[in-house]
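Take this structure, written in structure tokens, and hold onto it; I'll ask about it next.
What you see is part of a larger complex, with each chain still in position.
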Amino acid sequence: MTTRQSALGTQYSVKLPAFEGPLDLLLQLVERHSLPITEVSLAQVTDGYLRRVEQLEVQPEEMSYFLVVASRLLLLKSRHLLPRPPVETTDPSAEELAEQLRTYQRFKLAAARLRELEGSTCYTQIAPPPPPEPSNAVVSLPIAALERALRRSLARLDGQLPEGPPVPGLRLRLSDVVALAERLLRRDGRVSLGQLAGPGAGRAETVVAFLAALDLVRRRRARAVQEGLFAPVVLLPTVEGPD
Amino acid sequence: MSDRTESLVEALLFASGRPVTPAELASALGVRREEALEALRSLRDHLSWRGVRLHEHAGEWQMVSAPEAARAIERLAGLPSPQRLSPAAMETLSVVAYRQPVTRAQVEAVRGVDCSGVLGSLLARGLVEEVGRSEGPGRPILYGTSLEFLRLFGLESLDRLPAFPELDPIGGSRANSSKNG
């Protein structure tokens, strides 16, 4: 009759044939008689409750809950059968039981409404979400990717460059480096000549970076600052917006 | 500008695949926390008719699929529908949902039975979580529902819980209340 699973260490509550506990049984009896939940109705269903409890086959510790309610019902019923002094109004413990039952009824109703939502599960992603879209759409090529790619290729070229003069045909385009400078200025608010030339810059890169800086200063897109003797030359945005 | 933030927030929620806080989003976007929160709220409104939704719980936001797509997703992914909760679990869950934060003793006072087993399996399933300690004697654990709970029942936030049922003022039991699931 019970489905207690102690073997797993997870204890499920005792499943009774038709109800979840003493209050549930009591509520079913009251509802079956279409009675309002009052002291009187509780006294009325006492016999039915006791009959059901007699038929129960549950663990002793669960049974105790049923017996607690049963004893309260019996007390109630006895008070209704025996004449009471007229001064005594409603029994607080009876009203308490009725209130407990009404509260329980509301939560049972709430559970039924929640049950209607069961199955309208919202899923999270079953597989990890894909990385940002690979940008083969040239229109929206992210600036960061462009910048990284440029740096990578500059570095690679530098690594392959033999000692001595640059390989004929290698050409760094001034306009590329100017564009890089403008982007870095916009992003970071400053860019150094060293940054423009790239890591491990050779003579060609340094020259192109210098020319790019000159071009920006000449067009008043940036101003060049050197904070001390031999300090790195840094480009900063012009105070007025670009005109 | 705000539209742009909203669209970036959408991308972040999608790409992260986990619940995130407005503070995290703000820090990733370089905006103020309030701006991130505003973008989240506005995005939630915009998504309400779409196939994805935003869920919010305890300051964390997560992108999820729309509840009406549950069956189709289960079919596509070959997932079984989530196991139905037992009546005892449903009752306990509804007490926790409507009374949270709540102690085990308070749940048991409502249900009139021992609830440690049921609460334990709701905790194990991640539908209920510990949310703190009560100030009362013995400082018992306080329980509340989780983001997982909202997901299982397709609720955007706890505000969307069905209204707590009122009883007939006479206290009468109405026909639809005697549902023994």
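Every chain is named by a letter (A and B) in the order it is written, and numbering of its residues begins at 1.
Just so it is clear, a residue touches a chain if its C-beta (ideal position, glycine included) is under 8 Å from a C-beta of that chain, and two chains touch if they have at least 3 such contacts.
Everything numeric in this text was worked out from a predicted model, so none of it was measured.
For the complete assembly in this file, the formula in terms of the labelled chains is A x1, B x2.
Assume only the chains that are shown with their structure count from here on.
In whole angstrom, the spacing between the mean C-alpha positions of subunit A and subunit B is 10. Across the complex, subunit B meets subunit A through its residues 11, 14-18, 53, 55, 62-70, 73, 77, 79, 81-82, 84-88, 90-91, 93-95, 97-98, 109-118, 120-121, 124, 150-155, 161-162, 164-168, 170-173, 176-181.
For subunit A in complex with subunit B, the residues that touch the partner chain are 10-13, 15, 18-24, 27-28, 30-32, 34-38, 61-62, 65, 69, 98, 100, 102-115, 117-126, 128-129, 131-132.
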